[in-house]
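Just dropping this structure here.
The other protein chains are all here in position, but one chain of the complex has been omitted.
Chain nomenclature is as follows: A and B, assigned in order of appearance, with residue numbering initiated at 1 for each chain independently.
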Amino acid sequence: MATHESTGESVAETVGWRTKLRYVLNGDLVRSLPFWGVPFVIMGIAVYGGIGYNIAISLTDTAGIGAVDWSSLDLEMYRQALAAPAVHRAALNTFVLLVAFTSISLVLGLFLAILLDRQFRFKEQVQMIYLLPMSLSFVVTAKLWVWMYNAESGVINVTLGLFGIGPIDFLGDPSYSLGAIVLALIWQFSGYTMIVYLAGLQSIPGSQFEAAQIDGASTVRIYLRVIIPQLKAASVSAAVVLMVFALKAFTFLYALTGGYTPPKGTDILATLMMREAFSNVQWAYGAAIATMLLIMALGVISPYLYYQYRQGSL
Amino acid sequence: MARDSLADIDVAGIVNGMDHRRLGIYIVVTLFIAFFLAPLEAGILTAIKTDASIAQTVPFLPPGTDGATAENIGTAYGQLQSSIINSLVMAIPATLITIVLASMAAFGLTMVDWRGQVGILVLFLIGVFVPYQAVIIPVDKFWYQVFPLAQMLEPVARLKLVEPEHMLLVPLTITHIAYGIPIVTILFRGYYQSMPQSFVEAAKIDGKSLTSIYTDIVLPLSKPMFGVVFIYQFTQIYNEFLFSLTIIKYADSTAATMTLVLSGIGASISGIDYGLRMAAAFLAALPTLLLYIAFSEQFAKGLQTGGA
Partner (left out) sequence: MANITIETLTKRFDDVVAVDDVNVDIEDGEFLVLVGPSGCGKTTTLRMIAGLETPSDGEIRFGEQLMNYRTPQNRDVAMVFQDYALYPHMTVRGNMKFGLEEEPGFTDEEREQRVEEVAELLDISELLDRRPEELSGGQQQRVALGRAIVRDPEVFLMDEPLSNLDAKLRAQMRTELQQLQEQLGVTTVYVTHDQTEAMTMSDRMVVMNDGILQQVGEPLELYHEPNNVFVAEFIGEPSMNFLDGTYEDDGFVSEQLTYPFDARITEALDGVSPGSELRLGIRPEDVDLLESDAGSEDAVREDHTIEMNVTVVEPMGNENVVHLKFPDSSSTTEDLMAIVDGMRQIDAGTSVTVHIPPEAVHVFESASGDALHNRQLEYEGQAVRI
């Protein structure tokens, strides 16, 4: 122990601060700075500067055309937003959309992944078709589904008509509109959850399946007891992506009507925020709702990031 | 004898069971193919129908010979042509610059081991998930009040013989770069992490600078990843709407991007201009659709690691 301390000192004595400084300057932190520094600053200004600026605006009473008015800073906009019935409705719709869209997309994606996971001749082609909607813009998807849902001659009403049902104005009737939008978004996203699950399934050694088969377990049982429990990580990351998407889904709803007012009964916080800010020019009020959205998104991703950190997979 | 017949029945039963299962799987797979293709199929057929034919025929059946027309496609092309060019002019440089910056950032973050890396990484990760609504008012204020770049560049536009409004594409491109960096960095980081650590260490011992390690080793080895990331990010930017709406604002601007113009075509929910709407939707989707058909594997890989 004594030798430890004495050599520790002798290193400090014999090595001047210049050497140490040179070592630090040659070290990984400093040498890597040119690589991550510039992108980090750009990203930092855009993301964190943006968030800060947004919060700052939300504390003002800025509205209308002109510069931000910094004269009075308070939480008035948050108080107003929390009291507004429109915000309550939008929050409820956001919650319904988030839960229904996320859970059904996950279940359907898992089902499709299992369907295609086993030896299947046209696996790649089918996979490509299922994933195809993900390559489309939400604006395109919205156009396609407006036509699908058309009350007079849309595919869905024509099909339902064969069974003597309808016609139903899916996007016009508030009791159907949110469900119709959830279905359209599931159409676009279940291919995504499918490939996430397929990647998860591929990482499970085939020998586990074979071992359970030799033990006499049925296919359903093997999936329920052996395979699906191992897809936790895939489920978590896909769920986070879907939930965050549900919080910010704006483009699809905007493109359905081509304006800031989405179909009746489908107003969510993301569309409400955009309408208040850019259509009603209530900047501060919009910014306050935006901050609430951000807090919700952080509520979703913080546990996820913590989970990833604990798993050592950050 | 009895044992033999018993065995026969068993085998037959198993074979039968397999057949039923197989058949069941094929039916379910086909039903889902129909589900995923129906909106596209109905859309394409509607795009080539006359208005009369749209009203008379079932949407998912082809038009009769007299009900087919290329008029919708022609009209849609006229309306969309310049906006698709605007989108490409914006999306291609935005994607390339994002990739270069993010690849460097990911290299700096992963290949080099230093304290605090996790903290910086978390800042990037939050950047991936932040709802753009939380920054969209600042984006608007920044480009219109704090730093009106497009306005500053207008004199340049006059020299180059493009409309002054086109300069709005510059702040739009920069915005896409800034908000694209986090996700692309995470994509590259995942790839670089899977590279053997010894590649970098061996080069360090040989006295290579980090620049040399990056350009001589990491870049050549990440060529396939550049493809994946380009397809992913290009699709994202080309399809993106919110920033276009905020920065360009109007569908009739000469700088309007594809999504902005498309969102305004056939705006109302009712009406019978569906032939035009569908034709426009397909023309607008064509660049990413073709990219997807050619590189669906890379596209899937990008989504698997990067998220939607």
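Note that contacts are C-beta pairs under 8 Å (C-beta built on N, C-alpha and C of every residue); 3 or more make two chains touch, one makes a residue touch a chain.
Computed from a predicted model, the values in this text were never measured in an experiment.
Q: Of the residues listed, B:Ile25, B:Leu149 or B:Leu221, which one is in contact with the missing chain?
A: With B:Ile25, B:Leu149 or B:Leu221 as choices, the missing chain is touched by B:Leu221.
Q: Which listed residue (A:Lys20, A:Arg79 or A:Arg118) would be found touching the missing chain in the intact complex?
A: A:Lys20
Q: Please pick, from B:Gly78, B:Gly119 or B:Pro196, the residue that touches the omitted chain in the full complex.
A: Of the candidates B:Gly78, B:Gly119 or B:Pro196, B:Pro196 is in touch with the missing chain.
Q: Taking the full complex into account, what residues of chain B touch the chain not shown?
A: Output for chain B: 196, 198-199, 201-208, 216-217, 220-221.
Q: Take the complete complex as the reference. Which residues in chain A touch the chain that isn't displayed?
A: Touching the chain left out of view, chain A contributes residues 3-4, 7-8, 11, 14-15, 19-20, 22-23, 26-27.
In this section, only the chains that are shown with their structure count from here on.
Q: Taking each chain's centre as its mean C-alpha position, how far apart are chain A and chain B in Å?
A: The computed centroid separation for chain A versus chain B comes out at 15 Å.
Q: Can you list the chain B residues touching chain A in their complex?
A: Chain B reaches chain A through residues 25, 28-29, 32-33, 35-40, 42-43, 46, 54-55, 58-60, 101-102, 104-105, 107-109, 111-116, 118, 120-127, 129-142, 145, 175, 177-179, 181-182, 185, 209-210, 214, 235, 238-242, 245-246, 258-259, 262-270, 274, 277-278, 280-281, 284-285, 288-289, 291-293, 296, 299-300, 303-304, 307-308.
Q: Spell out the part of chain A that touches chain B in their complex, as residue ranges.
A: Going through chain A, the ones touching chain B are 27-29, 31-40, 42-51, 53-54, 57, 67-68, 112, 115-116, 120, 126-148, 150-151, 153-155, 158, 171-172, 187, 189, 191-192, 195-196, 199, 237, 240-242, 244-245, 247-248, 250-251, 254-259, 263, 270, 273-274, 277-278, 283, 286-287, 289-291, 293-294, 297-298, 300-301, 305, 309, 314.
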